[in-house]
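Dropping a structure here in structure tokens format, bear with me for questions.
Other chains of the complex are left out, but the ones given are in their true place.
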Amino acid sequence: MPALNSDNPKNRPKTESWKTQLYDLIFGSDTPTAKNFDILLIVSILISVIVVMLDSVASIKADHGQLLYNLEWFFTIIFTVEYLLRLICVESKAKYAGSIFGIVDLLAIIPSYLSLFLPGSQFLLVIRILRVLRIFRVLKLVKYVSEAELLLRALRASKQKITVFLFSVLTLVVILGSLMYLIEGEENGFTSIPRSVYWAIVTLTTVGFGDIVPQTALGRTLASFVMILGYSIIAVPTGIVTTEIQSATRQMRTRRSRHCSCGNSENDGDALFCKICGKEL
Amino acid sequence: MPALNSDNPKNRPKTESWKTQLYDLIFGSDTPTAKNFDILLIVSILISVIVVMLDSVASIKADHGQLLYNLEWFFTIIFTVEYLLRLICVESKAKYAGSIFGIVDLLAIIPSYLSLFLPGSQFLLVIRILRVLRIFRVLKLVKYVSEAELLLRALRASKQKITVFLFSVLTLVVILGSLMYLIEGEENGFTSIPRSVYWAIVTLTTVGFGDIVPQTALGRTLASFVMILGYSIIAVPTGIVTTEIQSATRQMRTRRSRHCSCGNSENDGDALFCKICGKEL
């Protein structure tokens, strides 16, 4: 998650050279020039994603197909050059290429080249939108980054409870879907167990597309049960995440409260003595 | 938000005159006359909004079109006069015209005049309903206002976390929508990426209109994933807002609580003696 905040500063070339300057321009965001570079980059990414999306609309493609095609390649070439420059100016090529941002940067150009052989794959270019996450670094939105970290910490802390919950939900939809398949049968749209399980997910999550609906009295009764169940157990992930967000918020506030000279900075707000070394605060 | 509670009292004319009296009548709500004026105004607003809504129903318009038209102009003229009076009796015209209530008061009359040139724009008159917010002041619903303020404070405190959450959701629906476009294709209703992104929003938010639904096995599998995701991550805004409402509530109660010279500041609001040292408060 610190990756959201900044690229790895240890990857900056040690000897001062044109590489260092290039590194500071591309990876940095402290100088005005570097900041402008980043803003230009984000605007390019957003435009290029919009271009890809518009290219998929038949009526727009009919009118402006050539323009959109040219723009797509224009941005692809720019991002390719940028990726190569990033590779060149880092101390360890492998470290950058293997980092999350490095992978996303690469994925953001591959689909264009792929589309030469595999028509349609250029739509995968929307993955470029992930690059916009750099916006947090550019705008120095420290507060936003720390909030994002708090949310991530809460989600990570609730990982095991959420896994148990999802596991139970999956078991449930398999059994409920199969029961509906037996009750309703193929003549009412429940043509197979996988499709009935899909219906059970649509219903339990309260999405309710309505493309498949029970037709028999027994089927409606079971469906009612599924709906009330889904309506009630949504409380479980909510309860889990709320609890974790609260304790993450409390920890964050506590951490700011009482620091001790022994280095322990996790004393409670009402502590009179350091809980690690016993010294009076 | 204090604007919900009262119009700016500093804008009252300093010298006593007919303007002051008018000001007290229109802006005030302390004298019975002023209160009656406000109640009359709110009733007028509500009726005028209902008139606009009925005017849009074809069958009602066919029967009572002329009556509704006349009523619309009747209320517009009344509200125009009222707006001019408000402008006249305040100390600083600019301050009132630039305040939220001043803008809403103006917006509430413009559409009628606009409809002379741009038929249909009279339906924008429903914005008048915002004027009803004055009801909080009229009825002296102090308790309600303070609760509204607490909610607003909680929402404001969670602004950054909510922004991060919405930002992630938007990134997610763009990527998921594009994937569905590639998987399902135009023959199954996913005619373009923007439309597929719209489907992803419909599904992730558990709305589920059912106008576009996946038809392929792979599409249904991805849709299942989107639904379970939407069902689970609704826990995030809920957790954020719950945490903030709780701490806003606690702050409000603490502020009322009783401090003791022994250092204990956690006595209840109704305590007469400190619960730790027993001293009278």
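Some points to look at:
To keep things simple, chains are lettered A and B as they appear, and every chain counts its residues starting from 1.
Keep in mind that, in the parts below, a residue touches a chain if its C-beta (ideal position, glycine included) is under 8 Å from a C-beta of that chain, and two chains touch if they have at least 3 such contacts.
Computed from a predicted model, the values in this text were never measured in an experiment.
Copy number for the full complex in this structure file, with 2 chains shown: 4.
By definition in this document, only the chains that are shown with their structure count from here on.
We define each chain's centre as the mean of its Cα atoms; on that basis chain A and chain B are separated by 30 Å. Residues of chain A touching chain B in their complex: 49, 52-54, 56-58, 120, 123-124, 126-127, 129-130, 132-133, 143-144, 147-148, 150-151, 154-155, 162, 165-166, 169, 194-195, 198, 201-202, 204-211, 230, 234, 237-238, 240-246, 249. Those residues of chain B that touch chain A in the complex are listed here as 160-161, 163-165, 171, 174-175, 178, 181-182, 186, 191-194, 197, 203, 206-210, 213, 217, 220, 223-224, 227-228, 230-232, 234-236, 238-240, 242-243, 246-247.
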